[in-house]
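See below for the structure under consideration.
Only one protein chain is missing; all other protein chains are in place.
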Amino acid sequence: MLEQFTSIGIFIFVGLGFAVSSLLVAWIVRPKRPNPLKMSTYECGLETRGRTWIQFKVSYFLYALVFLVFDVEVVFLIPWAVEFLKLPWIAFIEMFIFIGILVVGLWYVWKEGALEWK
Amino acid sequence: MLKMLSNAWLIPIPPAVAFVLIVLVTKRFKLLSALLAIFAITLSFIYSIGILLEVLSQGITMNNPVEYSVNWLSLGGETIRPLLIEAGVLIDPLTSVMLVVVTLVALLVEIYSLGYMKGDPGFSVFFGYLSFFVMSMLGLVLANNYFMMFIFWELVGLCSYLLIGFYFHKHSAAKASKKAFITNRWGDFGFMLGIFSLFLIFGTFNFNDLAEAIGRQHGAFLIIPALLVLAGPIAKSAQFPLHVWLPDAMEGPTPVSALIHAATMVAAGVYLIARGYILFTGLEAVSFAIAYIGGFTALFAAIIAVVQFDIKRIIAFSTVSQLGYMVMALGVGSLSAGIFHLTTHAFFKALLFLAAGSVIHAAHTQNIFEMGGLSKSMKITTWSFIVGALSLSGIFPLAGFWSKDEILLVTLEKGFTGLYIIGSLVAFLTAFYVFRLVFVVFFGKKKTRAYESPLSMTVPLMVLAFLSITSGFAGAPFVEKGFSSFIYFQEPHHVQVNFLIMIGSTVLALGGIALAWAVYVKKLIDPVLVTDRARSLYVVVYNKFYIDEIYHWLFYRIMMNIGKAFNWNDRHVVDGIFDGIAGLTRAAGAKLRLVHTGNLQNYALVIFASVVIIVIWMAVPVLGGIQ
Partner (left out) sequence: MIAGIDFSLLTVEIFTAALGLGLLIINLIVPGNQRSATGYLTVLGLLGILLVTLSYEGVEKTFMDGMYIIDPFATFFKRLFLVAAILVTISSLPFVKKLGYNEGDFFSLLVFATLGMMVLVSAGELITLYLGLELMTISFYILVSFKKKDAKSCEAGIKYIILSAMSSALLLYGLSLVYGLTKTTIIEQIASTLAAGTMQPLMALGIIFLLAGFGFKISLVPFHMWAPDVYEGAPTPITAFLAVASKAAALAAFVRIFLIGFPAYQEYWITLVIVLSVLTMVLGNLVAIPQTNIKRLLAYSSISQAGYLLLGIVAFSSMGIGAILFFSIIYVFTNVGAFMVVVALSTSTGSHKIEDYSGLYRRAPLLAVVMLFCLLSLAGLPPLAGFVGKLYLFIAVIEKGYIWLALLAVLMSMVSVYYYLLVVKVMFLKEPPQNSGIIKVPNGLQIAMVFSLILIIVLGIYPKPLSDLAMSVAHTFFPFSF
């Protein structure tokens, strides 16, 4: 049934069309009054100096990861806290196991020195 | 105590372990290796005795054997014929007797080798090989199906190759081992085709299942499988026309000759015929062929033995001749007589070989005319050799007398008068050639200085001499419940004692001895004169009827040319094709390797492109995509 693939075709077409048309509409309706400041790369930031392909300090990522982990913890903790009274006692233990695992993780991160900015 | 029987698979284990240990661990410690091998075979021997006693006390007969097996491999389903191969043991009186014979002779030979092989650089390896051989032989005897048997059959062949070529630096030994291997290959090939064709017809390898199936439908269609299977025994038991390897096999160390080429391995062929007896007995033509091959071989080899002068060669031809007797007995329809002779022969032939080894050990030559008068310095060897010779000649009341007599009796009783006459003639010749050997080597003028061999060699001789005298009583006609009511086919067959035959064969044997005495001791007849008179005949016989030369000619002229043609074809056509393919393969490999650029983006691209190609393929109906 080749015609059944038309749905996929339409899907792709509409997807592409949406992206192109929104750009197109923006291009048509927007006012075009360029000046040097507006043409600069970072309109609202600082000019980069030197090469942009530099090594980033890995600690950025480590921080981000640790942050993410505890972010996810909150995602689990909130529904648990809301329904806390209706849940059986095992749910209480389970959450402590979960937090315990995260604590081990934090301990590990700490001990490995990932929290220190060197 | 059925446990004992169900664990019979343990019997080959000690020698197998000994082999592994010797080769891997104890190779450097000579005495330890030897003792290890002897200890292992002793264990097997004791267990075998246990099995024999168990078989006797349990009342296990040929018709209700016990069988223990596990499925070794099972395959198949709807479209493929189910293939089931078992690993198991079959125990009946035949097995139990064979086990005892093999382990006992092997034990004695190994003890003997302690002395005989002393100082040999390959001492440890020799014992390792012997252990490996015993393991294979025991496996062969215990197997409950043709497939297992074939595996061990091949292992036995391999051991024989290794042991014949033990002195591989000697050109003749290397050649002999090759000859043995190649000759046996012919038989093995037939045997293999035979068991496969049996499998195709009946769908099983198991002896009992096959026996049952053959019992139900027996007919001329089995002639070809039967003949193919028969090819195995003909080669392994050195029957005409595949007997040529056995005399040459004497290049191996003498204990090997005793163990393999007299007592056990060559018996494997006879054992195989006995195992699959139902296959042959129903086919008159095949039985007939077996009987006449055996009879002919017996006579043929005996004639050759008369003119040889290498001590081991004489005994070797005597082995061929005696094997002919056994095969003849099986052919005329007496399992009991054949196996009985196998048993007694194992003892007295091992004895003869070991005694011959003792002589060679002392005299440092194998030419009997270079020896002489050894009886004075080597008492034990002499006497045990004479016991063996008497037994071989079939002199009352030694073991050989009873078994040979039974064969002759059976032959006559079944109406094979021609074979009976041949058998009697062989008996005469046997007595003559063996006592020719005795008189020349042990009596007469002293030609070499010789000393009695060490105790480790003489004790086995004495034990074997004892057995050569006594083992025959197990099957003597006056013994009730004797050998023939223990090992038989379908129902025990008791031969009527025929004193006429007994006396006849004894007279013939004595006549042979007397002739030998007359010629070689009293010098009443000058052998040189006789040979001069019949020069051409002598030359023909001495050269073993030129069978070797015929084979040589066949081999070099015809086989080699065919081989050369194939070789040319192989080198130019087949190799060309395959080299081409291989080259192409290599080139393809080398080219395909370049796809791996190591570049990450390329890899990602390949993955995506593949997905896209598959999607397109599945999307387009013409290419067999989704309908």
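Some observations on this one:
By letter and in written order, the chains are A and B; residue numbering begins at 1 in each of them.
Everything below uses one rule, namely that contacts are C-beta pairs under 8 Å (C-beta built on N, C-alpha and C of every residue); 3 or more make two chains touch, one makes a residue touch a chain.
Since the model is a prediction, treat every value here as computed from it, not as a measurement.
One chain of the complex is left out; on chain B, the residues touching it are 70-80, 87, 582, 585-586, 588-590, 592-593, 595-596, 598, 600, 602-604, 606-607, 610-611, 614-615, 618-619, 624, 626.
Seen across the whole complex, the unshown chain contacts chain A at 1, 4-5, 7-8, 88, 90-91, 101, 104, 107-108, 111.
We adopt the following convention: only the chains that are shown with their structure count from here on.
Averaging Cα coordinates per chain places chain A and chain B 81 Å apart.
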